[in-house]
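One structure, as structure tokens, below. Some questions next.
The complex is shown incomplete by one protein chain, all other protein chains being positioned as in the whole.
Chain naming follows the written order as A and B, and within any one chain the residues start at number 1.
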Amino acid sequence: MPGQSPGFAASGVVTLTTDFGLKDPFVGVMKGRLVARYPAVRIIDLTHEIPAHWPAEAGFWLARSFRYFPRGTVHVAVVDPGVGSAREIAAVEAEGHLFLAPDNGLLAPVFDSAASITARHVTGSLLTRLGIDAPSATFHGRDIFAPLAAELAAGRLQPADLGVPTTDLVPGWIEDPLVGPGQVTGTVVTVDHFGNLITNIEARHLQGLAHPVVRVAGREFAVRRTYSDVRPGDYLALVNSFGVVEIAQAERSAAEGLGLARGAPVVVISK
Amino acid sequence: MPGQSPGFAASGVVTLTTDFGLKDPFVGVMKGRLVARYPAVRIIDLTHEIPAHWPAEAGFWLARSFRYFPRGTVHVAVVDPGVGSAREIAAVEAEGHLFLAPDNGLLAPVFDSAASITARHVTGSLLTRLGIDAPSATFHGRDIFAPLAAELAAGRLQPADLGVPTTDLVPGWIEDPLVGPGQVTGTVVTVDHFGNLITNIEARHLQGLAHPVVRVAGREFAVRRTYSDVRPGDYLALVNSFGVVEIAQAERSAAEGLGLARGAPVVVISK
Partner (left out) sequence: MPGQSPGFAASGVVTLTTDFGLKDPFVGVMKGRLVARYPAVRIIDLTHEIPAHWPAEAGFWLARSFRYFPRGTVHVAVVDPGVGSAREIAAVEAEGHLFLAPDNGLLAPVFDSAASITARHVTGSLLTRLGIDAPSATFHGRDIFAPLAAELAAGRLQPADLGVPTTDLVPGWIEDPLVGPGQVTGTVVTVDHFGNLITNIEARHLQGLAHPVVRVAGREFAVRRTYSDVRPGDYLALVNSFGVVEIAQAERSAAEGLGLARGAPVVVISK
């Protein structure tokens, strides 16, 4: 319902989320192309350390991070196990932000959680018209996404120019949490820099549980408010600053302490 | 003595120093909030690889790096083992620069070494007035420091607005070097990317030593001018480009070669 949604009005800001790492010049040359097409662009790295070929984490973080950026930001995410195959490019407009990614399920968490959504597939004829018609087979981030994002961030291209609206995006990689009577079952989506286990269970999923307790790896942890509510070395569960359940060990790595990693099941019950 | 000090006049530059790492979107969302509040901000990463929960290294590097940035820079440092507890925010004005950090000893090296210092605790009422009054319990970098730094970098807020001057900051984490007759004893504060052992012993501490020799791990190294004064593989000590004593192994890692790490004691004697 475009009439009700806050339209996309370019802010000149572009965020980048990839699995390229920082050891090679891959991210640098993407930025080179952005600056070459739109000298006033302001580029912010969200992260380039998404696990190789695991789009799920990119979408998970994007859906929980984009509202901290100004409206009118173009969010580019390139994590693509199938680069080179006949992959469409998805463009999702939501809450005044625009997301560009391979249509491989990466943007499903944004599509599922944001308001006032319009999704499109970028048409090949548009790319041709922009002179983006002879890209390499293997580096779409540099050859397609960067110049396309530059045009959008510069306001020379509008979301409606990208293609006709569609609801036919590839579905996501991770099941939504299973919410049953007195119990919620979710998944560890990622382990952060501090060794905290980050799940896809959101605060709203816990609303039916009077005294939520997290059960993981055969242990149980009450949900606390913050890390300093326990002593260094103690475990705790909390709804973290991105609104999801996290299992932490104060001033230590819960992932190491509990021997858990991405994909581990997590159950929250009420006691 | 404000009359004598170079006052803080915002340059629009903000530096960031954290222990967040770069694999998660934590640094990215801080930058998002900075740009959202102050679109013209110029953000420079000092480092995000401070060892988790070790504020000492953040302060050590900040105190030795800030003068390379333009006057009027806001330096934000967030390394905070106690996040979520009743921690004050310290704001230190020094030599025309402004530093924001949790008041946990992080800024002590700046406070101890810079000139024309004014320290303040940021008042809660100011945060409320700025609309920074409902932060998460666990991500103060994004929810408090970023918007506060944006206001200061934009020149919409002056250091004097932050609170009344105080000298009651939490003390630092590392003892100053012990300077005795013919001997200086210090500490390895960090090991750098090249494996060089960086100590807190400054050039001025060596002034009483006619022919300074560094004693560490049962070995002795004369103080040289530069790495190329010895052959590849040889050890040397030097006063490095940040003005402190460093133990290096030319084109190798001294930390690996000597089996030393952060916290190792280092003695300089005269021969």
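Just so we're on the same page, a residue touches a chain if its C-beta (ideal position, glycine included) is under 8 Å from a C-beta of that chain, and two chains touch if they have at least 3 such contacts.
Note that the structure is predicted; figures quoted are calculated from it, not measured.
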Check the options A:A115, A:A137 or A:A210 and report the residue that touches the missing chain.
-> A:A137
Contact partner of the left-out chain, one of B:A10, B:V29 or B:L46 | B:L46
Among B:V13, B:M30, B:L157 or B:I201, which one is in touch with the chain left out?
-> B:V13
Residue of B:S65, B:S136 or B:S270 touching the missing chain in the full complex | B:S65
At which residues does chain B meet the chain that is not included here?
-> 11-13, 15, 17, 22, 42, 44-49, 61, 64-65, 68-70, 73, 190, 192-194, 225-229, 232, 238, 240-241, 251
Residues of chain A (touch criterion as defined above) contacting the omitted chain = 20-29, 31-33, 35-36, 39, 52-53, 81-85, 136-139, 142-143
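We adopt the following convention: only the chains that are shown with their structure count from here on.
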Turning chain A onto chain B by a C-alpha fit takes a rotation, in degrees to the nearest 5, of 120
With chain centres defined as C-alpha means, what is the inter-centre distance between chain A and chain B in Å?
-> 32
